[in-house]
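Moving on, here comes subunit A:
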Amino acid sequence: MNSLLVETQGLGVSFGGVHAVNSVDFRLERGELRCLIGPNGAGKSSFFRLLCGQYKPTRGSVKIKGKSIDGLQSYQIARLGLGIKTQVPSVFDGLSVEENIWLSARRVNSSREAATAVKEVMDTVRLSPIAGNQVGALSHGQRQWVELGIVMATRPDLILLDEPAAGMSDEEVKRTAELIKAANQKCALIVVEHDMEFIRMIAKTVTVFNRGTVLVEDTVDIVLNDERVKDVYLGKDLEMKG
Partner candidate 1 sequence: KGSDDIVIGSLHDLSGGLDILGKPMQDAMQLAVQEINDAGGLLGKKVSIVTMDPQSNMQLYAQYAQQMALKDKVTALFGGITSASREVIRPVMKRFNALYFYNTQYEGGVCDRNTFCTGQTPAQNVDKLVPYVTKRWGKKIYILAADYNYGHITTDWIKKYAGQVDATVIGADFFPLDVNQFGPTIQKIQAAKPDMVISVLVGGAHMAFYRQWAAAGMNKKIPMASTTFNNGNEHIVLSKDESDGIVTAFSYFESINSPINKGFVDRWHKKYGADYPYIGELAAATYQGVHLWAMGVKKAGSLDRMKMIQALETGISFDGPSGKVTIDPVTHHCVLDIQIAECKDKKWKILESYKQQKPVDTAAVCNLSKTPNENKQFVIKI
Partner candidate 2 sequence: MKNYLPIGACLAAGLAAILILPLFLETFTLMELTVYVIMSILALSLGFIWGYGGILCFGQAAFFGLGSYAYAIAAINFGESTGAFAVAIVVPALFALALGYFIFFGRISDVYLGVITLTVTLILFNLTNSTSGDQYRIGTAAIGGFNGIPSIPTLNVPGSPDHIISPDAFFVVCVGFLMAAYIGLRLLLGSHFGRVLVALRENEQRVDLLGYDSRKYKLAAFVIGGGVAGLSGCLFANWGAFTSPTVFSLTQSALVIIWVLVGGVGTLLGPIIGCFFVQWLTSYIGGLDIVNPNLLLGAVLIGFVLLLPKGLVSVLAKWGTILTSHFGSKSANHGRKHSSPQPASGGVAQ
C-alpha cells in the first residue's frame, strides 16, 4: 500500500486574474500531522477547497491515496476518507448537537454501532453537557467544537482543519491541541492556524504558503525562525503593556 495520502502536482486555481493557488506540489504521508501557515489571503483555504473538491483546479492535479480526485463529487471525495472543518463553521444549525454527530457517525456505522460512536465522540470533544442544544443557538466557539466532533465521527483518514482554534480562549486552545494530538493517533491532519502558540503545541512539520505558493516547508523551529517567514508573516512580537 502506498504510504502517500495526499499528493498534488502543479496545483493551481485562479479566479479572474487572481491566482489564489499557484503550482503547489504538496505531499502528505499517512498519519502525519502537518501545519499550514501563511499570510491572510495566501491561499490556504482555497488549497483546502481544492483538496475536498469544492473548487475545481485550473491547473495541476490532486491525488488522494494515489487516486486522482478529478471529476469526483465532493461526497465521493469525502468517502475516500477526507473530513474537513471549514473556516466558518459548517454545521446543521436546526438540529441538536447529538443529531449533528449522529448523522455523521451513522454514515460509517450500522445503526446499532452509531449510538456508541456518537457517545464516544461527544465524550472526547466534551459535548455531552450540551448534547440536546440546538446548534444554531450556540456561541461561535461552541459551534467550532461541534464541527470538530462531526468531522471526527466519520473516522476519516485525513482531517483538514481550517483555523480550529479561532475564537477560543487559551485554555480552550490547549484542549483543542490535545484533541488534535489524540486524533492524530488514528489519522493524518492538516491544520491551518494563525495562532503561533497553538502551532508550537502541535506542530512537527510546517508548510508556509505565500501568494498561492509554498514558501518554506520544514520543522517548526526552523520555519518560525526563517527570515522570509518573519518578513511576510510573523512580523515583530507584540509588546505587552504589562
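Selection criteria: all candidates are chains of the complex that A comes from, given by their letters.
Here is the rule we go by: a contact is a pair of C-beta atoms (placed from the backbone, for glycine too) under 8 Å apart; a residue touches a chain by one contact, two chains touch by 3 or more; residues count from 1.
Everything numeric in this text was worked out from a predicted model, so none of it was measured.
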* Touch assignment for subunit A within the complex, options 1 or 2 -> 2
* Going by the contact rule at the top, pick out the subunit A residues touching candidate 2 in the complex. => 52, 54, 73-76, 78-79, 83-84, 90-96, 99, 102-104, 106-108, 111, 134, 136, 150, 154
